[in-house]
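Of the protein chains in this complex, all but one are displayed in their positions.
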Amino acid sequence: MKNTSEIIEYCQELYEDIDFTATRKWKDADPARKVVGYMPVYVPRELMHAGGILSLGILGGGDSMEVIHGDAYYQSYICRIPRSTIELAVTKRLDFVDGMLFPSICDVIRNLSGMWKLLMPDVYVRYFDTPQNFISGIGGDYYVNELRELKEGLEGIIGREITDDQIRNSIAVYNENRRLVNAVYDFRTAEPWKAPSWEVYLLMRAGMVLPVEEHSQLMSDYLAAAVSEDKPMRDNCRIILQGSFCEQPPLNLIKSIELSGCYIVDDDYMLVTRWLLEDVPTDGDPLVNLSEAFIKHSGETAAKYVPDAADKGKFLINAVKDKAAEGVIFAAPSFCDPALLDRPMMAGALSRTDIPYISFKYAENSGQMQPIREQAGTFADTIKLWSEAS
Amino acid sequence: MTITAGIDVGTGAVKTVVFDVQDGGAGEIKWLSRQTEKIRQRDPHRLAREAFDNALEEAGVTQEDVAYIATTGEAESLDFTTGHFYSMTTHARGGIYLEPRAGAILDVGALHGRAIIIDERGKVLNYRMTSQCASGSGQFLENIARYLGITQEEIGGLSKVADAPEKVSSICAVLSETDVINMVSRQVSTPNILKGIHLSMAGRLVKLLRAIKMKEGTVLMTGGLALDTGLLAALNEEMIGQKVSVEALSHKDSIYAGAIGAAIWGAFRHEKLAKIGALPLAS
Amino acid sequence: MKCYIGIDLGSTTTKAVLMDDKADILGRGITNSRSNYETAAAVAKQEARLGARLTLFRRGLTELTELEGIDVLMADLERSIRCEQFTEQLQDLHDTCASHISDGADDIKEALDEVFVLLAEESPALFTREAKRKSDFFRDIAGSRVMKLGEQVAKKRGVSFDTLLNLYDKSIIDVENRPPEGGLSEKFRAGLHRLLEGSPEFEIDEELAQIALSKALDVELEETYVVGTGYGRVTLPFPKEHIRSEILCHGLGAHLMYPHTRTVLDIGGQDTKAIQVDAEGIVENFQMNDRCAAGCGRYLGYIADEMNMGLHELGPMAMKSTKNVRINSTCTVFAGAELRDRLALGEKREDILAGLHRAIILRAMSIISRSGGISEGEFTFTGGVANNGAAVKELKKLVNENYGEVTINIDPTSIYTGALGAAEFARRAVIH
Partner (left out) sequence: MSPADINEDVIKESSMLKQKEMISANYEKLTSAPETGQKVASTYVPGNLNELIMCFDMLNNLPEINAIQNGMRKQSGAMIQDAEKMGHSEDVCTYVKADIGNMAKGAIAPNGKPMPVPDLLMLSYTGCFTFLKWFELLRDQYGCRTAMLHVPYEGDGVITANMRDYVVKQLKEEVIPTFEEVSGVKFDIDRLRENLKNSAKAEEDFVWVLESAKNKPSPIDAYFGGVYYVGPIFTAFRGTTDAIDYYKILRGEIEQRIASGQGPITPEGEMKEEKYRLVVEGPPNWTSFREFWKMFYDEGAVVVSSTYTKVGGVYDYDGFRHDPDNPLESLADYCLGCYTNRNLPMRVDMIEKAMEEYQADGFLINSIKSCNSFSAGQLMMMREVENRTGKPAAFIETDLVDPRYFSPANVKNRLESYFQMIDQKRAGGSPSRAA
């Protein structure tokens, strides 16, 4: 059996490989195989899986990519992820991708979908507009039809029909995957010193480029290994990281937060893995089931409208309670509309509940960690020195 | 008797103090020794060791006598310490030690400015830092001083005799530099240039204070620029200008605020850990 | 004769080009823009006129006789004149410094005098054929020598080095704004005499040469039309129709130097621009850095200051690098912090420097890409940073990686590109 550091080393290799060699290899093994890229906030990966398509989660270029052409597409006051994503495309690193899905997170991604159409007229590109109306008969119906249109699009890529049974089967596979993701998160919540956040992060990142079954295996291996490994517990406080659901911070930033005295006990990285809060039923009309799961059982995030004012921020506050967190760190990408516009409301909700928080901004290629360490460190100091418990 | 040491590794200098602290800071606090060492392109960690040794010697104690060696600043990875506190935490505590009336701390160093609201126990309540752009930093002032041919110690005195200061407008230090050069060519006097820079910096610092809702009371300047009397004067002028009824003070030992805070928090933490029986070994 | 002058008032340097009505360049002049723009323009122009005299002299001489080694002769002559100018400015600096000494400080005065005696003694050596100068500007040359000699003298005499330096700091700006004036003809004649007397290697009759020189000096260099451009152009004492945007001037200038140019990159002190021109040198598109000055020439200036090195030494050191160090921030001010950080992490200076150079060029590559990339024709790199070998090396590498094999032009006189374009605009304003 592998130990955690071997598993994480493998994940790190995948993470650092901006040429997506692992996914390419998977595809090259069989000429019939197809790959569809998406930005991992929320898309119904089950549909791709049902068509035998590997869904590739694309998270920009990170801090190791030198962006040269991306700046020719974006002004300086737009976040970084679209420019490094374009850079990936322009430098032909995504030339093996047969289709692209752009989830409805913000105007930048929305417009990126159009740019992709202009840039690659031959690739299947879909702006996947999920409903902001959460009533089954309205938003739900609309969504079922969107799913149907997407399914037809995917069928166009693979040249055959995707059956309901295939979808049901895929739903089950993803239910399993989600259970494991949640198990890893729960384990970290319970014993954060045994599952450092940067490891958990890399483990989830691996799920972006691997077939889902392999990812599930990787997670159960990790869990098995981590439980038995002994790592020292540090004098850290427990925080939840919020606002990083799209452009991701560099790995060093995640490490820096932990180094400066904060255990991250929950986060919103790669939401697609945990967007749905419950299992999707495997019987009945699978598209309706997916639609209902989205409408009824998805988490709260800045990219989603909250119909009832009273519910705003509840999800986060409940998470703080459930995970016994001592504070929240809002870490959002610079120029990120959804996260930054949401922040004052979330912060307000926290203040009303006496939950301490701090906030800062980053970019996927932030190099100077000193200011981050300092703020996170001060936050940790304050909790450690002044909280009643310690 | 609890001997503790505070080591503040900055971008410009390493500051070290040794204290004797009673009851984790609640009782008597005795200052035993102090050391500053300008870094000047040397290895800060080596300097920190040297400064620490010198401070021990001056205080007449040995490393074994020290209950808690606390660092602050750029020193998380120093290898001979007990624990690390972050700058704002330490400046807050050091500030309240130096000036018990202070309701806020303005820490202005080589590359940064921070405004920190504190309570009477030195707890950080709220803070703001200057953003990435650096035209309001000590470094910039240093560069300009070099260009104008004056020493850092002279800046304050000159600034205070200005009669018609001209503010620099740009956010960017590079562009501000051009502003200054243009001023020189327009024969604006050195005091007026310096005062102009001081006022621009002060304007930004007052904004920080307002951002964290510091509306009245006393604020203590700490960090290297606390020694710049011109900046202090400009700060007080700007407060009046921006209708903030806050008085800014400096202290002759302001530059040690971080190190002092570290030493006192070290003692506090030492007590706390002793109580729960989790004393770490001072290596 | 009719002359057309282009003046490029840069943020760092001011350049002038003087051309005749056949668009031949007669002379170039450069000075630093640090102080007064008007003075800078005047000085650059004066320098360009000096260059023009040399060109005319050379033309006259070649008409008269076929002289071997004429290049050497011209270079020697120029150095000789520059040496003379330098001596004159030193004298001015000496006097100005002395005027700042407070009464009774005789020891300071004596020390100062000694510094300047030493300086005067060594200055001819700064202008020999072999000498490698740190810079072309009086401030830089004099400044570094005063520093060095001042330290020695101060130590020897036990006076304050700071006081000596302060005298210099107080005086240099005034002196810089008072360029050596007049008597150019005299300097030329005397210089030529000294030269021919001292170097028998030139097989030429001095009388003949002096006649050619007189002819060259007698030509009236009429300022038929002057066009200004560059960062400081709005402050130029010219009416609007005498001003062209630096973009147009750079485009045209690069076209004149390399007619097949289609893309121009200019990295100056405070801005970086990428310009696309057509076959006629007409600008089709351009991009500049935004308000932030990160990654421009001044960035290297800060680094040089931080490392206590001369600007021209940075490139060579960076070329020694053996390892990739990635630098993400090109903020000029934080460059120093980044540098210290990296040094503390144990990285080597040359590797960090190479990383910094790469960072600058990466930014420039983005701007090029934004302006439309390099699609056809030649690519020309201009501006002060083109003097930096490491930057050039990085640029060549990245251009070839991203756009394939492209002809890359870099000219030693590329810093004059904008002024050249401006001069051509001046010429066209009259000729067309």
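Lettered A, B and C in written order, each chain numbered from 1.
Everything that follows uses one rule, which is that a residue touches a chain if its C-beta (ideal position, glycine included) is under 8 Å from a C-beta of that chain, and two chains touch if they have at least 3 such contacts.
This one's a predicted model, so the numbers in the text were calculated from it and none came from an experiment.
Touching the missing chain, out of A:Lys2, A:Arg33 or A:Lys117, is residue A:Lys117. Of the options C:Arg79, C:Arg244, C:Arg298 or C:Arg427, the residue whose C-beta touches the omitted chain is C:Arg244. Remark: the residues of chain C touching the chain excluded from display are 244-245, 247-248, 262, 278-280, 282-287, 290-291, 370, 372, 376. Annotation for chain A: contacts to the undisplayed chain at residues 72-75, 77-78, 82, 102, 104-108, 110-115, 117-119, 126-127, 129, 131-133, 135, 137-139, 141-142, 145-146, 149, 302, 305-307, 309, 312, 332, 334-338, 340-345, 347-348, 361.
Convention: only the chains that are shown with their structure count from here on.
If you average the CA atoms of chain A and of chain B, the two centres end up 40 Å from each other. Centroid to centroid, with C-alpha atoms defining each point, chain A and chain C lie 53 Å apart.
Multi-chain contact residues of chain C (touching two or more other chains) are listed as 292, 334, 337.
Residues of chain B in contact with two or more other chains: none. Contact residues on chain B toward chain C in their complex (touch as defined above): 11, 41, 43-45, 111, 132-135, 137, 139-140, 143, 148-151, 171-175, 177-178, 181, 184-185.
Remark: chain A residues 259-260, 370-371, 373-375, 377-378, 380-382, 385-386, 390 touch chain B in the complex. On the chain B side of its complex with chain A, the touching residues are 74, 76, 84-89, 112, 123-124, 127, 129, 265, 268-269, 272.
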